[in-house]
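Just dropping this structure here.
As you look at this complex, bear in mind that one protein chain is not there, while each of the others sits in place.
So, chain A:
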Amino acid sequence: MCTSAITSLRQNSGTKITALVVDDDTTIRVIHQRLLKNLGIENQVAKNGQEAVDIHSSGKYFDLIIMDMDMPILNGIEATKKLRAMGIHSMIAGVSSRSMEEEVQEFMEAGLDDYQEKPLTTAKLITILHKFSSA
């Protein structure tokens, strides 16, 4: 199941898929990096929304951004809005432990393509990738 999603992603992009993990929690960053790497996705990290914006300002581009919601300096909602305003068309998936509908709705409206509740698992990541490959 995961192989087909990744194969079609690779066919679309022609190169290896890249991702950016945005989360202020060290433990979670390490787990998310490993989940992505396990599926063959090269990735980098940003410790908050501002770092994610700065990385993009420096000209970097990622196919997928895994965005936390509650972060210091710049939270996931504001960071997503800024990235979209900068013309970043990467797939942005919100991943947070928030489950209240209004909170998720606000995050989605900031410009997310998908939302998954923490903890992120291989199965949830594959769901995100399927949405990406069918977009």
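Just so it is clear, a residue touches a chain if its C-beta (ideal position, glycine included) is under 8 Å from a C-beta of that chain, and two chains touch if they have at least 3 such contacts; residues count from 1.
To be clear about the criterion, contacts and distances are computed from a predicted model.
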Per UniProt record, name of the chain withheld from view ["Glycoprotease 2", "dolichyl-diphosphooligosaccharide--protein glycotransferase", "N-alpha-acetyltransferase 20" or "Histidine-containing phosphotransfer protein"]
"Histidine-containing phosphotransfer protein"
Omitted-chain contact residue, chosen from A:27, A:58 or A:134
A:27
Tell me which residue among A:22, A:35 or A:110 touches the hidden chain in the full complex.
A:35
Across the whole complex, list the residues on chain A that are touched by the chain not included here.
24-28, 30-31, 34-35, 38, 70, 96-97, 118-122
